[in-house]
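Moving on, here comes chain A:
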Amino acid sequence: MPQAIEIRWHGRGGQGAKSGSAILSEVLFGAGKFVQSFPEYGAERQGAPMKAYNRVSDQPIRKRCGVQNPNVVAVIDPTLLDAARPTEGCDNNTIYLINTPMSPADIKKKLGLPDAVKVITIDATKITLEEFGQNRPNAPMLGTFAHIFTEVPIQAFVEHFAHKMAKLPEKVLSANLRAIRRGYEEVQIG
Partner candidate 1 sequence: MSIRIKDVVHKKSPMTQGHRMCPGCGAPTAVHQGLMGVDFPLVVVNATGCLEVSTTVYPFSAWRVPWIHTAFENAGAGVSGVEAAYQALKKRGKIDKEIKFVAFGGDGGTYDIGLQSLSGALERGHDFTYICYNNQGYMNTGAQRSSATPRGANATTSPAGSVIPGKLQKPKDLTSIAAAHHVPYVAQTTLFNHMDVAAKVKRAIETPGPAFVNILVPCVLFWRIDPALQGDICKKAADTRFWPIYEVIDGEWKLSYKPKKRVPVEEFLKPQGRYSHLFKGEKSKALLEQAQADIEKDWEYILDRCKETWEPQD
Partner candidate 2 sequence: MPRKEITSGNWAFAEAMRQINPDVVAAYPITPSTDIIMKFAEFVANGEVDTNFVTVESEHSAITACVTASAAGARVMTASSANGVALMHEIFPIAGCFRTPIVFGLVNRSVGAPINIHCDHSDSMAQRDYGWIHLYCEDAQEVYDSAFMAIRLSENNDVLTPVFVCQDGFITSHGFEPVEYLDDETVKKFIGERTPINPLLDIENPVTYGSFAMSEYYFEIKRQQIEANKKALELYDGIAKEYEAISGRYYPMIDCYKTDDADYVIVVMSSASGAVKDVVDEMREKGHKVGCLRIRMFRPFPTEAIAAALKGKKAVAVLDRSLSLGGTAPLAAEVRSALYAAGELIPTNSCIYGLGGRDFFPQYAENIFMDLINGNISPEEHYIGLLE
Partner candidate 3 sequence: MSGCKNWKEMKDVGKPKKWQDVPMGGIAYGASAENVETGQWRSIRPVWNEDECISCMLCWVQCPDRSITTDENGKVTGVDYFYCKGCGICAQVCPKKAIEMRPEAEFA
């Protein structure tokens, strides 16, 4: 187990990779972890590929540089599998968590990963389209992380979100909460 688990998010500007990483750090902080989250800032605006990072540890985190060798890569927009370089700096122990209707096996083929690599796929886009009619894959992606941080129950993710977004209209909030749970339940792990 490395000193800190380092996560790299791939998203597009405006898609919520930044807030996704921030909410994840809050959930894990609530579960007693030391956490850090930070986006990469440039001159890019809405739609440009961007990255955000998390560090999660049982010890205080002092390092504040970008993540070079992520333990987890989260891709919240399937088109970024081509537009970004999700495997950069990774090794066979890196876990991939990808928003896509594809199976883990197909993803491995697409990214040229060996079979031993763990890939978790989730069709987060479909879930959110069904739950609230918009492509905002953040909530299901968050739920999927319960498969990475197995010591944190999915209920903790749901509760944190419910608490943080308490001001949302009841209908929107409950749709989001369902989406988080479905993100946990509808994964394909390979």
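A quick word on the picks: all candidates are chains of the complex that A comes from, given by their letters.
By definition in this document, contacts are C-beta pairs under 8 Å (C-beta built on N, C-alpha and C of every residue); 3 or more make two chains touch, one makes a residue touch a chain; residues count from 1.
Note that the structure is a prediction, hence the values are computed from the model and not measured.
Within the complex, chain A makes contact with only one of the listed candidates (1, 2 or 3), namely 2.
On the side of chain A, the complex with candidate 2 involves touching residues 21-22, 25-26, 29, 34-39, 41, 43, 61-66, 68.
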